[in-house]
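Removed: one protein chain of the complex. Kept in place: all other protein chains.
Labels A and B are assigned to the chains in the order they are written; within every chain, residues are numbered from 1.
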Amino acid sequence: QSNVTIGGIVDINLAHGSGSIANKSFVGSSGIGASQLRFTGVEDLGGQLRAGFWLDSMLQPDSGAGTPTNTNNQASGGAAALAGSQGLTFNRRSTLSLGGPLGELRLGRDYTPSYWNLPVYDPFGNLGVGSTHTLNGAITGATGVRASNAIAYYYGHAFNAFATGQSLQGLNVGAMAYAGENASNAADAGSGNGASVRVGWTAPAWSVAAATGRTRNVAGDLRQTNLGGAYDFGVVRVMGHLVRDRNGAVTAKGYLLGLTAAVGIHQWRASVSAYETDAPGRPKATKLAVGYVHNLSKRTAVYATGAVIDNEGGAAFGLNQAVTAPNARSRGFDLGVRHSF
Amino acid sequence: QSNVTIGGIVDINLAHGSGSIANKSFVGSSGIGASQLRFTGVEDLGGQLRAGFWLDSMLQPDSGAGTPTNTNNQASGGAAALAGSQGLTFNRRSTLSLGGPLGELRLGRDYTPSYWNLPVYDPFGNLGVGSTHTLNGAITGATGVRASNAIAYYYGHAFNAFATGQSLQGLNVGAMAYAGENASNAADAGSGNGASVRVGWTAPAWSVAAATGRTRNVAGDLRQTNLGGAYDFGVVRVMGHLVRDRNGAVTAKGYLLGLTAAVGIHQWRASVSAYETDAPGRPKATKLAVGYVHNLSKRTAVYATGAVIDNEGGAAFGLNQAVTAPNARSRGFDLGVRHSF
Partner (left out) sequence: QSNVTIGGIVDINLAHGSGSIANKSFVGSSGIGASQLRFTGVEDLGGQLRAGFWLDSMLQPDSGAGTPTNTNNQASGGAAALAGSQGLTFNRRSTLSLGGPLGELRLGRDYTPSYWNLPVYDPFGNLGVGSTHTLNGAITGATGVRASNAIAYYYGHAFNAFATGQSLQGLNVGAMAYAGENASNAADAGSGNGASVRVGWTAPAWSVAAATGRTRNVAGDLRQTNLGGAYDFGVVRVMGHLVRDRNGAVTAKGYLLGLTAAVGIHQWRASVSAYETDAPGRPKATKLAVGYVHNLSKRTAVYATGAVIDNEGGAAFGLNQAVTAPNARSRGFDLGVRHSF
């Protein structure tokens, strides 16, 4: 039907992680593209007004399972189903938009503006074994990536698009408020309520953006603040971001520096990222990642990514589900195929 | 593919309910349209015969979660998944139809004929904070709205359509039998088995229908009987229904009186509804609701609905998830956008 566009990605890989305690070999997914099935559409209402919807489901195509969403922006709203029984939810994005010359009003579940600098300024787009450790190690809780029950306003990006990550030239703004939806007489009445804002500027060859967000939490608020930028030299694009997060009394800081290089159908990617908290011992991990993408077409690519992570101060991050001892190293790689439809 | 039509509704609103004990503010859905994603199709078999299917899933677009179905027409068949993990089910309707000049045979899960008078003769269509209290307070159990494992026959309505709710001129009939599917040696062998019938007449300016249904239940049968009608004066359409339900030893009665008024792109709605049971104290609640729909196009509308409910005899119904004390009042409103695709 002409009112609906169906699209998606299937990305499946052979993955391996090695750590000092246990290794893991598996068939994984979403190495360079987030496996998804989505239903979207835009209606022209006349007078420069538009309506749009976006229903987007994260897939696990290695097993056919779906993935859970989070209903209340708190840990209690995102339970895992028993293995094998998790069905499809529109957890990646589920929104209804009204737009005009002054911007877009968007209701539902979506990325928080304070998340966007992490994938936009990561050569690996927060996907696969090379994903920035400023995300993988983050202490930002249930709303560190997406929020449900949100009202958002966007300016300076394409209508019903991938929000502030798909910005137009010039100024772009994203602002969101979201609700935890607890009863007013509950002890944690305000938990899960939050707000997030991002302001950026996009030029032909470069872009920068700063963002911050806060989610109320009965055990201590969750804060996420970051700054990112990229410069496109032509063949090579360099990028980086700085983050400063807080979960109650614990504060964390991190950075990423990375680049992508594209020649014809070949793309190379590399990054170094680190994240450190002020919890006892000051646990810190530093990750180095390199990757290659071979585009068979605009829609289909084969890829290889490798990464190594070094732990300090008691940190024990393993890559690709490997288990590693505190302060030990872990390695991992992905070897896969991505197909968009 | 030409054999399948994909359609749906995304309806998201800002909702608030206030009660004497606790208030609730949240981002809700399905204020005037039932958020859904559906796959439907009709095949012409020749000789006036047709086959059709309808797979229809209720969405919660504020979080992207799905909603559960009921597999056996009993309370045991409709468990709730853990918050966040509920995937898509075709719980709204999942049917296969064969039709000819004598009517339609429909198999699967669908509305029961004895439910239809409630939405058809409610200005709010049983959706949102204004929905008739003859539904919201109803004691009709697991099959008060839909039944699984059903065999139904329809006459006098469009093929593979919204059943007796989308009736043609003249006589229309809906009849359904459904199975609880218990083992024959179980103590509650017959529970969940039931039957439901609705007979109506539709004229250009008015329609009436009467319906009754019974579901076997080991703790006492569930009965649902109602009568509804509407008259269209042109700008204003008035409607009403009377209900008489039974759950084991408890009997209930209720009514709705309402109207819709449409001028161009503006639609107003109003209703008063009440429901009273003969449980100790004779709990009763009476609801007054008013609403406005502003159509931006045929597919997209913005809307506002407000309602107030008065409790008596120990009843304690809160609107929009507010919690109110017995015999206390509750208020609520919805402010939202509905988009059909």
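The rule is simple: a residue touches a chain if its C-beta (ideal position, glycine included) is under 8 Å from a C-beta of that chain, and two chains touch if they have at least 3 such contacts.
Just so you know, these numbers come straight off a predicted model, no measurement behind them.
Asker: Among B:V4, B:L171 or B:A325, which one is in touch with the chain left out?
Answerer: Of all options in B:V4, B:L171 or B:A325, contact with the hidden chain holds for B:V4.
Asker: Of the listed residues B:L88, B:V199 or B:I309, which contacts the missing chain in the full complex?
Answerer: Answering carefully, the residue with contact to the hidden chain is B:L88.
Asker: Which one, A:T71, A:T89 or A:S148, makes contact with the chain that was left out?
Answerer: Of the candidates A:T71, A:T89 or A:S148, A:T89 is in touch with the missing chain.
Asker: For subunit B, enumerate the residues touching the unshown chain of the complex.
Answerer: So the residues of subunit B touching the unseen chain are 1, 3-4, 6, 39, 41, 43, 45-46, 49, 51-53, 55, 57, 66, 68-72, 76-81, 86-96, 98, 107-109, 148-151, 178-179, 181, 183-186.
Asker: May I ask you to list the residues on subunit A that touch the chain which is not drawn?
Answerer: 5-8, 10-14, 21-27, 37, 59-66, 81-89, 296-297, 299-300, 302, 321, 323, 336-337, 339, 341
Note that only the chains that are shown with their structure count from here on.
Asker: When the C-alpha atoms of subunit A and subunit B are each averaged to a single point, how far apart are the two points in Å?
Answerer: Centre-to-centre distance between subunit A and subunit B: 38 Å.
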